[in-house]
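For this view, one protein chain was removed and the others were kept in their places.
Up next is subunit A:
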Amino acid sequence: MAGGARAEPGTGAMTTWTADEMMTVAAARALRDGARCFVGIGRPSTAANLARRTHAPNLVLIYESGTIGAKPATLPLSIGDGVLADTADAVVPVPEIFNYWLQPGRIDVGFLGAAQIDRYGNINTTVIGDHYGDPTVRLPGAGGAPEIAASCREVIVIVKHSPRAFVERVDFVTSVGYGSGPGDRARLGLTGRGPVLVITDLGVLEPDPRTAELTLTHVHPGVDPARAVGATGWPLAVAPSLGVTPEPGPAELAALRLLERQD
């Protein structure tokens, strides 16, 4: 696992929480009730399951194993755990999940992680290093991400903030965000809007509507915006009306901790 900064506990009136918990809670809140959500394993899955247990009981969880409308009582370790198939509204073959459900734009939100992300929201999960054939680090690869990033109506990315992850240009474009700037998605024929939120352990980045460049729009409680700027490998723009994420509530934290304890 890529090493990040030690979680900095925040202190609320009722309780304390970690930066990791804040990130997961912020991601969960971004999912509206009833949305159809294509879920990757790990933190996206934790966040989506948290949303379903708190404000979005009708969230439709779709995993690339072909499980549509999964309602797992415990967090799955993989995208194909038995609990997903057991609780799904439908289990479809893998070609079908991509061709019939994802490709035509039937899925509202794609939830992705990243090893690297750049100022235009392009994602790398393939190789670190300058040479594809002789990489410094070989990563798992694309999986479903390129088509999720292309065809979901919008994309939310969850990634821990560090200069290694937030780079000026990704070493390899596995999944397209805004390419090299405004207009690229339309030119490439990508049907979805692209990444609308990038949620980190320090705050939230959103594409500037004019330049498509990822811009810091919120910090989590207690985070100095300079820290987010310092943890970003390009001169990170900060929105003039910088917001502060509401801290995790007791119900959110209780539900999250219960989920993670069952893992």
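As a working rule, a residue touches a chain if its C-beta (ideal position, glycine included) is under 8 Å from a C-beta of that chain, and two chains touch if they have at least 3 such contacts; residues count from 1.
Methods note: contacts and distances are computed from a predicted model.
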| item | value |
| --- | --- |
| "3-oxoadipate--succinyl-CoA transferase subunit A", "Probable oxaloacetate decarboxylase gamma chain", "Sugar ABC transporter permease" or "Cellulose synthase" - which is the UniProt name of the missing chain | "3-oxoadipate--succinyl-CoA transferase subunit A" |
| Residue among A:Val39, A:Ala114, A:Leu190 or A:Leu216 that touches the chain left out of view | A:Leu190 |
| Contact with the hidden chain (one of A:Gly34, A:Pro93 or A:Pro163) | A:Pro93 |
| Hidden partner chain, touching residue among A:Ile62, A:Ile158 or A:Val173 | A:Val173 |
| Where the unshown chain meets subunit A, residue by residue | 1, 41-42, 64-67, 76-82, 84-86, 91, 93-95, 98-99, 102-103, 126, 132-147, 150-151, 172-176, 179, 184, 188-191 |
